[in-house]
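Omission of a single protein chain aside, the complex is shown with its protein chains in their original locations.
A, B and C label the chains in the order they appear, each numbered from 1.
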Amino acid sequence: MIAVCGGGEADAETMRLASEVGRELAARGALVISGGLGGVMTACCQGAHEAGGLTVGIVPGTNTSVANPDVDIAIASGMAEGRNVLIVHSADAIIALKGAYGTLSEISLGLAMRKPVAVVGDWCPIPGVVLFETPREAAAHAVAATVRAGGQRA
Amino acid sequence: MIAVCGGGEADAETMRLASEVGRELAARGALVISGGLGGVMTACCQGAHEAGGLTVGIVPGTNTSVANPDVDIAIASGMAEGRNVLIVHSADAIIALKGAYGTLSEISLGLAMRKPVAVVGDWCPIPGVVLFETPREAAAHAVAATVRAGGQRA
Amino acid sequence: MIAVCGGGEADAETMRLASEVGRELAARGALVISGGLGGVMTACCQGAHEAGGLTVGIVPGTNTSVANPDVDIAIASGMAEGRNVLIVHSADAIIALKGAYGTLSEISLGLAMRKPVAVVGDWCPIPGVVLFETPREAAAHAVAATVRAGGQRA
Partner (left out) sequence: MIAVCGGGEADAETMRLASEVGRELAARGALVISGGLGGVMTACCQGAHEAGGLTVGIVPGTNTSVANPDVDIAIASGMAEGRNVLIVHSADAIIALKGAYGTLSEISLGLAMRKPVAVVGDWCPIPGVVLFETPREAAAHAVAATVRAGGQRA
């Protein structure tokens, strides 16, 4: 199970990259977990579905109906920003696309929990992540790390 | 998505009932969510798998590897008993089999959140639940309530 | 640190009992922790203040300003009903006054965590609690259990 993080609102290029991350993960048999809402979260779920994958979304509130339509399994945390912790706890690895402070919190939490964190692009100010130029490389890295650790697959 | 609650250790009759609850839910197209560990949680996941269903388990710790083998989607809450709240928040209805205080906490939380709570058997001291003699009746009731509310299906 | 649980809306007699629980706890040097809102939560904080005690309130949302004016230390859980788990985790013992399902969830969680649970009055359907007729007896019992376990004092 691999977390995909990034902005709830995103530019067209970031959306394209997020969709490709979802496709590449699903094509490798990984479950995709995200915050289940818009922007990067929507794009990665759509991409995963295009490749026949399964998607999990952990939403901040107490109602799963806010999840985007490409979330297969919606979990209602009722924990506001605390849902970021659940996403990172549940993931075997994290792939981060361009985002704001919520995304940085997920990257920091992933690193604090000693999980592999792959970042697509050159935007991340936090040291300790592994940078990739393409979704394909980031997905391959994250899935390889997960398989080594014996993680969940779809 | 329907939560199945009950003892982490259970007698043979309760295990049989839990397995049948899982089968009846999966046969009606419901996703089964539970605490993902042993006893009733294991039996309901096995039953759901026998009927081709999909199962979600929210485990108390930070490691998904403790989930029973019939959990398809494991979420690591890292929240100890707090994971009970996530199960109830995410479920459209709750079916409870014989259990101890953890099960009573899930029943109470479900009622506090005004969700349908169906109990199999005559063991529950908390008023306000709907009692059923058989798993089939409880599953039919829970699924009907979920469909009326527009809940998640597998 | 002793949790006081009970209805967010309460009748005059329950409010009187809750206030007396707060006074009796504070007079014995205990910290009072509650959900920080109205009804029993307000009354126990007022009672604690009358006896010079200190009060902690864990509110459900992300804003501490909803806490009642007699909460000295407000914690914003942002966890909705999940805040009940934090109250019980933090308490050395629980005193419950008449309440609804939220109160039953706190009683169940307390028993699941093997903490002493003292109930004032004859209203509680859950077995395993210790029943008391008066706030004074319940407070004495809870404080004695806490002292034996080495718990926090104001």
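We adopt the following convention: a contact is a pair of C-beta atoms (placed from the backbone, for glycine too) under 8 Å apart; a residue touches a chain by one contact, two chains touch by 3 or more.
It should be emphasised that the depicted structure is a prediction, and the values quoted were computed from it without experimental measurement.
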Option touching the unshown chain, where B:Met79, B:Leu109 or B:Cys124 are the choices: B:Met79
Touching residue (missing chain; options C:Gly78, C:Gly99 or C:Pro135): C:Gly78
Interface with the undisplayed chain - residues on chain A: 79-82, 84-86, 88-89, 100-102, 104-105, 107-109, 111-113, 125-128
Absent-chain interface as seen on chain C, which is shown: 1, 31, 54, 56, 58, 62, 64-65, 73-78, 85-86, 89-90, 113, 150-152
Chain B residues that touch the omitted chain in the full complex: 62, 78-82
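Note that only the chains that are shown with their structure count from here on.
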Chain contact graph, described as a line, ring, star, complete graph or other shape: complete
Centre-of-Cα separation between chain C and chain A, whole angstrom: 40
Mean-CA-position distance for chain C and chain B (Å): 29
Sites on chain A at which at least two other chains make contact: 62, 78
